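I have a structure here, written as structure tokens, and I will follow up with some questions on it.
With one protein chain removed, the remaining protein chains of the complex are shown where they sit.
Order of writing sets the chain letters: A and B. Residues in each chain are counted from 1.
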Amino acid sequence: MNPLSVVARTVCNLFAWFLAVFGIYVIIHGHLTPGGGFQGGAVVATFMAFLLVAHGGKKMQSWVKKDIFTLMECGGLTLFISAGLLGMSNTFFYNFLAKAGGLFGSAVPIGPNPGALNTSGTIALMNLSVGLEVVGGLSMILLYMFSGAHPEESLGREEAGHDR
Amino acid sequence: MNWQEHLPALLLAVPLFGAFIAPLTVLGGKGLRNAWFLFVSLVFTVVAFLLWARVGAAGPIIYVMGGQGWNFALPSGMSIPVRILMEVDAFSAFMVLLSAVAAFAGALFSINYMERFSGVEKFVSLYFLMIAGMFGMEITGDFFNFFVFLEISSVASFGLVAFWRDRGEALEAAFKYMLVSTLGAMMVLVAVAFLYSRYNVVNMAALGKVIEWGMVEKTALVLFLTALAMKCGAVPMHMWMPDAYAEAPAGVTCALIAVSQASLYGLFRVCFTIYGTFMGSPIIPWVIIVLGVLSMFIGVSMAVIQKEVGRLIAYHSVSQVGYMLLGFGVGLLALGDARAMADYGFTALKGGVFHIVNYTMYKGLLFLAAGALYYATGSRNLNDMGGLGRQLPKTMVLFMIAAAAIAGLPPFNGFVSKLLIYESSFAVHPILAVFAMVTSVLTLASFVKIFQTAFLGPELKKFKAVREVPGSMLAGMTVLAVAILVLSLFPTWSLNHLVEPAAKALVDQASYIGAVFATAATGGGL
Partner (left out) sequence: MIGNFPYLVVGILFVMGFVGLVFEKNLMKIAIAMSVVEAATNLFIITLGYRSGGSIPVWTMAGGGSSRMVLPTPQALTLTAIVIGLATTALMLSFVMMIYRHYGSLDVRDVRRLRG
């Protein structure tokens, strides 16, 4: 796929980073504002889509390989299920970090307030892991669909062949 | 023992963990991937056995995800269960056991069957996701959770059915399956939303406690019945079954059968435990009986004329699902009436439940044997095959066991469950038993056809180089054959220890509801 005109590319270079920052903001503040893992991850994947559309397939291939997204996806999912299994002393997915004073462990302040980030225990950890996973997953869907639509420009490692 | 309490959660966590790590095993090569596949399958089979043993000893067990204690369903001051629960009673444990055996056999078979493919680590990941979704469907106590697990296992199975992406037919089959299945899942979601809007609970036991009969509940029941019967392959909605079952790789079809049985489990959980005795008129049981009879007849009639082995066996799947619907429909008909229940209803339920386990075992073995035939000869068409009994003796013996079981020949388990269904449906109306017996005869005819065409007869020159299939494929088939033989040689033990607790648990609505609501006073402290 050919890159778009220089106007589109310049706008992308300037504004794409706002997408990334906004997406990460939505992921991290999932327990305070509307949003969370999936929604923020979808916004960051839109950032990848923006780069892909504006700069074209060849440039994208030189920047990222598909393997890094597989790693992000599996890493996010493993973090998620570990957060569930670590609470096994009580039950599966028990929130063992809430009110315990450590990472994400403060108590929630009562009454109207702007929201404290350090609260809510494993919910925040699970938001982060799901966000990581969704970024990896959706970006991989984008890249695979791109290489499916343009089979002559391979993005990354070519599949070794199917039925032999 | 502490870890025994966490068995329901482990049953879900183990395949999920296996699915999440599987794409990373590509770094270690084929050996690591196959070892991971085998290891996780073994672990979840063991967990399933332990769970079944525990439920048999201790009665229905509940598990609260993320709660204070594993059996603390009602926090103090509340009378509605607000957490996501898993509730395993004897029927769920029975389904979990047979699903685990079928999944293990499919996994063993696929280790060697898929070796010519690329991307098998993703196959392993999708397989474990489908298994996790199936287990979740069978042990959950919450309707929306049931929908989520239904969709997890469905989406994973779409990818698996289309795994042979070099064949256009596989993609077409997967697309057709996907449309029908997603529409069904949307109908399930609408039904759950109807019930939620009326009663403000999605928990199965709580719904069973407060539900009353009205227009909204009728609509929800019809939507559930249509969607879940569609997922099992009952007749007006069976079109996806021959395509999807025949085009999927054989190990996947073995597990896909168990996934369809989990939808059948969902249907009967809704009918028996939630709606129970106040279904009003006997229309719904009669609809299920008529669907069952139609499926039996149309399935077997379409099967006799097929030329491809996989499609033929898949049409038989449709007819066998008809047997189960007939058995459960007769049981549902007798549900409100204690005398009818003792006469023929409970026998029908036992027949239906026993048929579920029999069907999964012998149909899985049939599909694996058909896959072995395809692996050895490279062809799916019966017209091309002949005289393979000399080159594939072990496959022939295993196929013979499965074919005798499905046809209902006397020493095998198929005969016992079909006899229970004949007896009880005869008491409702004689013509139902006549349909069932004619179907059985036609089933025998089509399996004699396959056996004679593929295995017997003079040796063909083009198959001179064919050798017996590799070890792991034989091991997978042997697991299922051993299960069939155990069920056949010990029918009294199977009926008393496997089937009767499951059938009793299905009818016993009070103990299902009581398991959740009795824990208000016990459990971990607040």
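Please note the rule applied: contacts are C-beta pairs under 8 Å (C-beta built on N, C-alpha and C of every residue); 3 or more make two chains touch, one makes a residue touch a chain.
Everything numeric here is computed off the predicted structure, so don't read it as measured data.
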Option touching the unshown chain, where B:Val40, B:Ile62 or B:Val148 are the choices: B:Val148
Option from B:Phe94, B:Phe158, B:Phe297 or B:Phe354 whose C-beta touches the chain left out: B:Phe158
Listed residues B:Glu121, B:Glu138, B:Glu217 or B:Asp243, member touching the removed chain: B:Asp243
Touch residues of chain B, complete complex, unshown partner: 144, 148, 151, 155, 158-159, 162, 165, 168-169, 171-175, 178-179, 182-183, 185-186, 189-190, 193, 196-197, 242-243, 247, 302, 305-306
Hidden partner interface residues of chain A, rising order: 38, 111-113, 141, 144-145, 148-149, 151
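Keep in mind that, in the parts below, only the chains that are shown with their structure count from here on.
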Inter-centroid spacing, chain B versus chain A (mean Cα positions, whole Å): 35
Residue ranges of chain A touching chain B (in the complex, touch as defined): 70-71, 73-74, 77-78, 81, 84-85, 87-88, 90-95, 159-164
Sites on chain B touched by chain A in the complex: 6, 9, 12-13, 16-17, 20-21, 23-24, 63-70, 116-119, 164-166, 524
